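The complex appears here minus one protein chain, its other protein chains still in place.
Moving on to chain A:
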Amino acid sequence: MQPSKTHSSESMSKDLSELMKEATKEVHEQAENTPFMMNFQKGQVSLHEFKLVAASLYFIYSALEEESERNKDNPVYAPVYFPAELHRKAALEQDLEYFYGRNWKEEIACPQATQKYVERLHYVGKSQPELLVAHAYTRYLGDLSGGQVLKKIAQKALQLPSTGEGLAFFTFDGVSNATKFKQLYRSRMNALEMDLATKKRVLEEAKKAFLLNIQVFEALQELVSKGQENGHPVQLKAELRTRNINKSYEHGPAHGKESERINRRHTDMMPITPLVRWILALSFLAMTVAVGLFVM
């Protein structure tokens, strides 16, 4: 397309939203092509992995939203402050409770790569708030775009209920139309008063945000593969569970769901039962002998 000689096209290309898209194109592709994301898109994700991701996202969004709150009246951030529509912390808390149980807070850990991301968010929010929009843009607009496709994939791959448990993160109740919301968000980005120098710094921060995300996923990928090397049965179990349910379809849907529930319980109880059984067996034997002795 031939650029017009009028003033209009020049001013257009100075819009932050357009500059952002251009600047993060490459790094966005990089993020999509991480092994984790590629596997996820194929539906190859285990419950174990997913739970770890949810935990990391919780730390990330808690930090991002804390800094958003801090800067909500600051003119360098206020136009893009959309708590009702975007905030994910509460949704993630719901999902974590679903996956880990009531004590989810004690069960989750913050891996190093995630901690690095969290620290950057706090630093930006406190010391360079004009750059906070870069982080909000990177996460939220991504969630609104690919998020919906990922939600369906996750639901099927992890056999999650159609009522939405475990997927609150992907559900934006305050956004009736994701495309329109993105358009609105962009108009707000462009309403930020920013000189060219600041815009450039924002673009750099956006790239940094993408890279931080990539590092988090790569670290999680490593953690999971290490687990597999040690013969960790959990991942295998999840995939087989899927198989199991598929097979049991022939016996009717009832069995499928039941076996899933039972398997889940088994997953949690497996380490305990052998011990209990041993104790019971031995105590019965002991009792028998004792009775015998008593009788004698």
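What to note about this one:
One rule holds for everything that comes next: a contact is a pair of C-beta atoms (placed from the backbone, for glycine too) under 8 Å apart; a residue touches a chain by one contact, two chains touch by 3 or more; residues count from 1.
To be clear about the criterion, contacts and distances are computed from a predicted model.
With the options "CKLF like MARVEL transmembrane domain containing 4", "NADPH--cytochrome P450 reductase", "AP complex subunit sigma" or "Essential protein Yae1 N-terminal domain-containing protein" in hand, the undepicted chain maps to the protein name "NADPH--cytochrome P450 reductase" (source: UniProt). Residue A:Lys42 is the one among A:Lys42, A:Lys126 or A:Lys200 that touches the chain missing from this view.
Although one chain is not drawn, the whole complex shows that of A:Tyr137, A:Tyr185 or A:Phe217 it is A:Tyr185 that touches it. Across A:Asn103, A:Ser127 or A:Ser162, the residue that sits in touch with the chain not pictured is A:Ser162. The set of chain A residues touching the chain not shown comprises 1-2, 4-9, 12, 15, 17-18, 41-43, 79, 84-85, 152-153, 156-157, 159, 161-163, 174-177, 180-181, 183-188, 190-191, 233, 236-237, 240, 242, 244, 246-251, 253-254, 257, 259, 262-263, 266, 269, 273-274, 277, 280-281, 284-285, 287-289, 291-296.
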